[in-house]
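Only one protein chain is missing; all other protein chains are in place.
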Amino acid sequence: MNTTNTPILSARDLRHSFGPTDALRGIDLDVQAGEVLAVMGPSGSGKSTLLHCLAGVLTPDSGTVTYSPANQAPRDVGGLNEQERSRLRLTDFGFVFQFGQLLPELNALDNVSIPLLLAGIKRPEALRRSTVLLERLDLGSMSGKLPGELSGGQAQRVAVARALVTAPTVLFADEPTGSLDSLASENVLTLMLELVREAGTTVVMVTHDPRSAAYADREVIVRDGAISAGYRIPA
Amino acid sequence: MNNSLTLLGLLGREPSYGYDLKHSYDRYFGIEKALAFGQVYATLARMVRDELIRAVGEETGGGPDRKKYEITATGQDKVRSWLFTPDTPSETLQSDLFAKTVIALLLEDDADRLLDLQRAEHMARMRELTRAKKDAQLLQVLMCDHGLFHIEADLRWIDLTTARLTQLKKELQHA
Partner (left out) sequence: MNSVLLKLTITGSRSAYGRLAGIAAGVAVGVCMLLLLWGGANGLNARDDRGAWLRETGTPSATYPTPPSAAADPDIDPDTDPAATSEAPTPIPLTTDAVLMRSNPVEVFRDQLINRRDFAALDTTTVSIPGVGAPPAPGEYYASPALQQLIDSTPRDELGDRYGTFAGTIDDSALPGPDSLVIVTGAPEAEIRNSGLNFLVTGFTTDPYGGNAATYTTVLSIGAIAVFFPVLLLISIVTGLGAAERRERFSTLRLIGASPRVVARIAAAETAIPSLIGAVAGVVLAVLLRPVAAQLPVNGTRMFISDLTTGWVAGLIVVTVVVAAAAVTAAYRTSRAGIGPLGVTQSAPETLPRTRRLLPLLGGLAALVLAALLSRTANDLSAQLQTPLLLGGFAFTLVGIIAAGPWLTLLVSRIGARRAHSAAAVIALTRIQRTPAATFRSVSGLVIAVFVVSVFAGASSVIETRPTPTATPGLPQPTSVTSTISTGTTTTDTTSMKDRLEQLPGIRHATIGYGAAAFTEIGAEREIYLRAEDAPSLGFTSIPTTDVVTLDMSFLDTWTTTPVPLLPTPTTTFDRFVPVVIMVDTDGTPGAVDRARTALNTSGITGTPGTTPTDLELQSSARLVQGLAVLAYLGMVIAVVIAGVSLAVGTASAILDRKKVLGLMRLMGMPTSTLRRIILQEAAVPLLTVLTLSIGLGFLVAWLMITGIDDSYTLTWPGTDYFIALVISLTLALAAVVATFGLIQRNTTPTTTRFA
């Protein structure tokens, strides 16, 4: 775990509501650079909403999310405009979700290479890098397959490859193993964390599965839109 | 499950007679096995000796069941530290955690926090086991998994209890 004092992501008093539902009611959270943080809690407690706010997908109603990558000035994620946030997500963040995140018409290799193409990298180079990553994830032989032809675990690893292919600073994962069995989960998480720790990527992983969370360095519990008592940052 | 601390915790609510204390205990925790009177009095005597409780009222000279006991400041500290010290995950853990939760609720203390602390302890152990699995031999992996699944079962109970705390509190208060 990194020992620097400034966290790479720091949320203060985050509040967000969807109409009458208060999804987040004042969240304070620090994520250290290079750490793997598990966000746990019952369903509907606001985990995904928190993740989306941290990643600049949602703009919180109030409160701040400060993103301070190494050697860069800290930025208030919520204060960026839509375009800047898209750019930030594209270049600095990676995302893995539970399922249904691969473009069904593209084969595994093309799916992985899309973020690189979006970042302006030439296609042959993008395909080369994607191939390397797929091999690291034991998917070398699957690169020509369509998502519909992959098993859940394989598809999830392709998604991991796609999230990591741009070498993001922070990887956001929302129930990455939510639809997998124990062994497949273990497989995905082990490979994912191997890559992540090698690269020093910070991970924020939402999960309600303790065994998945056990791969993290630390966990926080979200309950009713707030960090649960035992996990708050000491005042 | 730690009987003496549980009794001490029950006393933390209000001063009471040994007799009443036994019945309270039986109501909350003695569903399967009630506490013997002798055990209660022995425990109370030990706690008086350790200055965790003291006898109150006029009938100081009577038998143990005629005495009313009250928790001391030391006793209160002891209960709190018990409540908020998570236990190492073990098979005997649950009943103790159960007792702690009930006591915390009866004392109107922060049961949420108690469960969170326990969960953190469990998670720490799970992380340890998960790390131990890495690059380990299959036999050891299986052993770790055995531990992991057991701890996970506890955690699930903790989750469920956490989710039902409010309801539980209401029921206890009306009991």
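When the chains are written out, they are named A and B in that same order, and each has its own residue count from 1.
Methods note: a contact is a pair of C-beta atoms (placed from the backbone, for glycine too) under 8 Å apart; a residue touches a chain by one contact, two chains touch by 3 or more.
Note that the coordinates shown come from a computational prediction; the quantities given were computed from them, not determined experimentally.
When the full complex is examined, the chain removed from view is found to touch A. Shown as candidates are A:Ser17, A:Ser68, A:Thr91 or A:Thr190; the residue that touches the absent chain is A:Thr91.
Here one chain is not drawn; of A:Thr64, A:Gln101 or A:Thr131, the residue touching it is A:Gln101. When the missing chain is restored to the complex, the residue among A:Asp76, A:Glu135 or A:Glu149 that touches it is A:Glu149. Residues 48, 52, 57-58, 83, 86-91, 93, 95, 97-98, 100-106, 110, 113-115, 117-118, 122-123, 146, 148-149, 174-175, 178, 206 of chain A touch the missing chain (whole complex, contact as defined above).
To be clear about the criterion, only the chains that are shown with their structure count from here on.
For this pair, chain A with chain B, the centres built from the Cα atoms lie 38 Å apart. Per the touch definition, chain A reaches chain B in the complex via residues 42, 190, 210-211, 213-217, 219, 221, 223, 228-231.
Those residues of chain B whose C-beta lies close enough to touch chain A in the complex are 110, 112-113, 115-117, 119-120, 122-123, 126-127, 129-130, 134, 148, 151-152, 155-156, 159, 162-163.
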